[in-house]
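Presented below is the structure to which this report refers.
Note that one protein chain of the assembly has been removed; the remaining protein chains are unaltered in position.
Coming up: subunit A.
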């Protein structure tokens, strides 16, 4: 009994909702409604069924021994607890998610490093009115005119003008 009760953790749905990105909100809402429905069902059922008043039945039921038999079998009966098949799968999913999210964070950090590099380069550029054309082409290599490929002015295909 106690092992089952402890399994239900309190979830901070507000904090959870904050972390959900916009494109997964629908899935999150579906999960939440399912969870709420389940907890409502759970709350509606009593933890233990009410006790059967054996003394009353023993006194009133005429058939001899029937009540005793019932009582014996009832107290001997053990209702089997339902078997948990899914938690293992969920744990496996969690491990996989941990792995993939670690990879994602790695990639994200690499991206951040690249962005920071570019940011540094842009921020430390000299102001435009102090640049020469060579300085400008150094800072933005894509503006350099290819004088070997197009030896005649304007050094780029006419369509690009």
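Following the convention adopted for this analysis, a contact is a pair of C-beta atoms (placed from the backbone, for glycine too) under 8 Å apart; a residue touches a chain by one contact, two chains touch by 3 or more; residues count from 1.
Methods note: contacts and distances are computed from a predicted model.
Novice: Just to verify: the chain that's not displayed, which of "Origin recognition complex subunit 3", "ATP synthase subunit b", "Aldehyde dehydrogenase" or "Radical S-adenosyl methionine domain-containing protein" does UniProt list as its protein name?
Specialist: Spelling it out: the chain absent from the display is recorded in UniProt as "ATP synthase subunit b".
Novice: For the chain left out of this view, which of A:26, A:52 or A:145 touches it?
Specialist: Answer from the full complex: A:52 touches the omitted chain.
Novice: In the whole complex, what residues of subunit A lie against the chain that is missing from view?
Specialist: Per the touch rule, subunit A residues meeting the hidden chain are 4-5, 7-9, 11-12, 15-16, 18-21, 31, 34-35, 38-39, 41-42, 45-50, 52, 57, 60-63, 66-67, 70, 74, 77, 79-82, 84, 86-87, 90-91, 93-94, 97-98, 101, 104-105, 108-109, 111-112, 115-116, 118-119, 122-123, 125-126, 128-130, 132.
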